[in-house]
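Before I ask anything, here is the structure I am working with.
Note that one protein chain of the assembly has been removed; the remaining protein chains are unaltered in position.
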Amino acid sequence: MKKKKSKVTAYNNWGYAFVAPFVIVFCIFSIYPVLRTLYLSFTNLKVVGNADIIGFKNYARVLTDKFFWTALWNTVRIWIVNIVLQLGLAFLLMMVFSDVKYKMRGLAVFRIIYYLPNIIAATSIAFLFSTLLDWRYGTFNIIIKSIYDLFGAKYNPVNWIGSSATAGYTVAVIQSWMWFGNSFLMLMAGVQSINRDYFEAAAIDGAGRWTIFGKITLPLIKPIMMYVAITSLIGGLQMFDLPFLMIETASSAYGSVQTVMMYLYKFGFTTGTTQVGYASAVAYVLFLIILTVSVVELRLFRGKGDK
Amino acid sequence: MKIKKLLSVLLAGAMTLGLVACGGSDTGSKASTGSTSGESTEVTADGATATELDDKLVIWTLAQDLEQFAERYKEQTGVETEVVVIEPANYPTKVQTALVGGETEPDIIVGEPQMLGDMYDAGFFANLDEMGAKDYEGQIVDYVWEVGKDADGIQRAISYQITPAGIYYRRDIAKTVFGTDDPDEIGKLFKDYPTILETAKTLKAAGYRIFSSDSEINYFSGDSAWVIDGKLNVDEAREKYMDLVVDLYQGDLTAYANQWSTPWYQAMAGSVPILTAEIQNYEDDSVNVWDAESFEEATKDLERTEVFAFGLPAWGVLTMRDNVKETSGLWGVCAGPAYGFGGGTFIGISSNSERKETAWDFVKFCTLNEETADWWIEVSEGDTVSLVSALEKHANDENAVYGGEKLYAFWLEQAKGIDYSKVTQYDKAIDDAWGQAIGAIKTGEKDKATAINDFYDLIQSTYPDMVIER
Partner (left out) sequence: MAFKIKKGILYFLLVLLALTCMLPFALMMINATRTGADIVSGFTFIPGKALKENWDTVFDYFNLFKGIWNSVLVSVPATLLCAYFSTLTAYGLAFYEFKGNKVVFGAILAFMMIPGQLSLIGFYQLCTKLHLVNSYIPLIIPAIAAPGTVFFLRQYILSSLPKSLIEAARIDGASEIYSFHKIVTPIVAPAVATMGIMAFIGNWNSYLLPMILINKTDKMTLPVMMATLKASNHINSNQGAIYLSVAISIIPILLVFVAFSKYIISSVSAGAIKE
């Protein structure tokens, strides 16, 4: 008996070996840099050189700076427009493809096409759209103008990425253009995981397709919608590449599209405004916000699991 | 309980890491063996015999110009050169991270004036006075020499260029509209902000646009520095500049391109499409938008337009060189409303470099060597060097793109008026913020008072230590 137990322990010791490479690399490349940033967030380090520990001053500054809050609001606002479009479109598509009456075909092809924009690097997407959407000379406005001309109407060109009224929405729409395919795939996976027997049983009971949708599909798809929305929020709070590469810093639209991550970049990596200590504090405040969202997420799903 | 465990693991991880890091720094140091190249003694560009040049130099630069310098340097000395061109937006970040990390490469680093303050403070540039820079005092145009000094007056960097700003204008359009293409006469049309506005209106009436973007007079804006003794300084000229930009924009007087955007370049080569008037509002109802024919007639002349002028520093000659295409020869250059300058690549040595002697030789080769200056003037087709002797020598050179105008004499004259003390390390951020305010006013997003107030707020947020009086 005793011998066997020690043998199990011996087996279990293999766990250390299996996990060791991960732990070593993880400590070096993940934990150390994060701790280093934490340390820096309590200093007044600007660019390089010596820095003094200044306690929570940086944090106080983050929380009292209205531009930080504007950046947070911009981020959330862009995210909301994005998620409504993205999830709404995905939801409609899911309805169409899961409809028991129409039995639409071609899902395999459509979902690949819808997913396509998601795999392209943001650098390429940003260059592509900032060229296409140029106010005066971009192909988008030129096409719209020629359509207007066709009807003899006059088109007042919209400054898609240069005006603060539209820039945020433009970014949001591009963002949802990139991501709706992803959401659609997830919702569809949810629908397909529903046992077909439910549908058949319901059909035999004479339930109409709207009843089936409302009583079976919807309740089962709800948690997935929540999951998509919340993971998207966590990602959305870190939004950076698209607005950063598309909106010029001297543009009047900048203030309305600056995201938290761009705010961080301004103080972390931009010449003339580099204040590494402060940027580190911004990073941690953002982290705490994301943590809160994640905890709420876990709560929600734990709750679901208990039911 | 869990948190305690997590913390202990984090700590353990950090400790392991400390060990690894210490171990690492002992090993990897590169042995810089000076395997001298076959050709024993090379004559440097200076004419002096090179003591002992290293076999390689690593150069990080902002623009492609230095690639050509490096190529020529290699030909003359046999020193291998590796040039890395990094876009300005990322340049400071890269230099910063490399030098803070103790990298011994690059050997040569550069900076534009507004980056230099930070870079001096951070100690990135080696002391050139120790290398003997003082011996060359007076050979370089004054303001360039001064920009290359840090706050304590130590020489840190030198530029091979001067970058006084001027107005580049189309001679053919000038003749048509104003009856003259003489730089002095045209200069009068740009002598102050109200006059520029009048000039713009005259040009529009004649079917042209004065500028491609509304940022063309940016180089001439402001009478004094943005920050004086840690205090934000918004002088009267800044506000007047703001008003001018707003008027230009709202009066539909420019071609609405963004500076440095593709269409902005294209306006150099000739006509660009312009959509009709009353773009900003529907107030102008002289055009019947509902009747296709009369609409066509009313907008016919405005569909495409030509741009009259660009406001650019002396290196704009290179930009023009690449983009004027068929309009070559039709250009002229005259003075703007004030003395201004923009950009300029300042070359220095990384304080971490292990090849400082060779690097200094390279800096001298680029900036203080008359032969190089002659060569550069020729291959760049008109860039303006900072070496006084070369400028004087070429004072009578005529530039074909500009109808034979003698540009070097002009630039040298403009450079004398430049006040270098206006440059601060805060310029980029403050210029951007001021630009945002102007943009918000001109498009009607905010009224002037609100926009300026927001500007102050933004500066306060960016530089909490700065004194700001509203």
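By written order: A and B. Residues from 1 in each chain.
By our rule, a contact is a pair of C-beta atoms (placed from the backbone, for glycine too) under 8 Å apart; a residue touches a chain by one contact, two chains touch by 3 or more.
What you see is a predicted model, and the numbers here were worked out from it, not measured in a lab.
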**Prompt:** What are the shown chains that the left-out chain touches?
**Reply:** A, B
**Request:** For the chain that's not shown, point to the residue among A:82, A:98, A:163 or A:182 touching it.
**Result:** A:182
**Complete:** Of A:137, A:160 or A:254, the residue touching the omitted chain is A:137
**Prompt:** In the whole complex, what residues of subunit B lie against the chain that is missing from view?
**Reply:** 2, 5-6, 9-10, 17, 20-21, 24-25, 28-30, 60, 62-64, 82, 84-90, 93-94, 97-98, 100-103, 106, 260-263, 265-266, 269, 272-273, 319, 322-323
**Asked** Mind pulling the subunit A residues that touch the left-out chain?
**Response** 11-19, 21-23, 25-26, 28-37, 40, 89, 93, 96, 102, 104, 106, 110-117, 119-124, 127-129, 131-132, 137, 139, 142-143, 146, 177, 181-182, 185-190, 192-193, 223-224, 227-228, 234, 237-238, 240-241, 245, 261, 264-265, 268, 276, 279-280, 283-284, 286-287, 290-291, 294, 301
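Everything that follows uses one rule, which is that only the chains that are shown with their structure count from here on.
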**Prompt:** Whole-Å distance, subunit A centre to subunit B centre, using C-alpha means?
**Reply:** 36
**Message:** Considering only the defined contacts, which subunit B positions touch subunit A in the complex?
**Reply:** 10, 12-14, 16-17, 20, 91-93, 96, 99-100, 114-115, 118, 121-123, 255-258, 261-263, 266, 272-276, 279, 289-292, 295, 425-429, 431-432, 435-440, 442-443, 445, 454, 457-458, 461-464
**Asked** Taking the complex as given, what residues does subunit A use to touch subunit B?
**Response** 23-24, 26-28, 31-32, 35, 47-49, 61, 65-68, 131, 134-137, 145, 152-157, 159, 162-165, 248-255, 266, 269-274
